[in-house]
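A single protein chain has been omitted; all remaining protein chains appear in their positions.
Let's look at chain A:
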Amino acid sequence: MIPRLRLRRRGPADVPGAIVSSAENDPPPDPLAAHGLAADGGPWGPPPVIDVRSLMKTYGHGEAAVHALAGPYDPATGERRGVDLTVKRGDFVAVMGSSGSGKSTLMNIIGCLDVPTSGSYRLDGIDVGGLDEHQLSLVRNRKIGFVFQSFNLVPRTPALAQVELPLAYAGVRSADRRQRAVAALTLVGLGDRMDHRPNELSGGQQQRVAVARALVTSPAMLLADEPTGNLDSRSTAEVLGIVDRLNATGRTVVLITHEDEVARHAKRVVRLVDGQITEDVRQAPVDGPPPAMAPVPALPSSTGGDPR
């Protein structure tokens, strides 16, 4: 069974609606420690959120094998070396690439939805490779907030229940759950749409519900797979604005996209071609605000208001 976790014992500062504008949040008490999944940060500060080494993913066998992720060729042996990628806490990384470049495969592995063929992956200091299914579901629940291109809301479920769902799976008490879900929905500007079902919301609103659901557990990382791919330009701006603000408050964001327009919001852009990283450009420092918010350093005071 899921243990009653420390999530609900956190102070109000950890409630998403009460995010303080400090990029140096204390690392939250690790709920996975009880499962032998303690992060071994060591004495040199917090571990990177994502630490991928020699990651390879191959579909099929033998002649028909497809190397979705392979990395560069080793000049010495001629073998592929696998993908290496490190993302620091508070960073905002855009992974770019055309379809078939391996970016979705990378996203699935980073999101613990798929397992690599070889290589290691440490998420927030935890080696994900050795975890069983139950532990993986805990990791997905506590460490990762997913935002998908196709929103992926649970059908027939009102926005508030939708956002409460990850907290319900975490075993948070009903009253706490409601409070945090309301705060998260208010943060994305949907305080007035809590009882609406997915089919009663526009695409942009659905995606904002998905963002609220992703951040309600205060995860180590927000993982967005083409979050604006199905949205018009105005909704795109809204959703990206929310992501920018979240990153400005210290939330690590990994965003997968093929639009330069979207990638411009990131502090760092990683380009994937044929299963290997061909370009890694830093657009803004890790500790600073995201580039799109650079002229306005402070968090806008109207987080609870309607951004429309």
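By our rule, a residue touches a chain if its C-beta (ideal position, glycine included) is under 8 Å from a C-beta of that chain, and two chains touch if they have at least 3 such contacts; residues count from 1.
To be clear about the criterion, contacts and distances are computed from a predicted model.
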From "SWIM zinc finger family protein", "Succinate dehydrogenase / fumarate reductase iron-sulfur subunit", "ABC transporter permease" or "Enoyl-CoA hydratase-related protein", the hidden chain's UniProt protein name: "ABC transporter permease"
Touch criterion as defined above, residue of A:Leu85, A:Leu138 or A:Val254 at the omitted chain: A:Leu138
Residue, one of A:Asp114, A:Asp127, A:Asp176 or A:Asp274, that touches the chain absent here: A:Asp114
Residue touching the undisplayed chain, where the options are A:Pro72, A:Gly100 or A:Gly171: A:Gly171
Interface with the undisplayed chain - residues on chain A: 1-2, 108, 111, 113-114, 133-134, 137-138, 140-142, 146, 148, 152-157, 165-166, 168-171, 213, 217
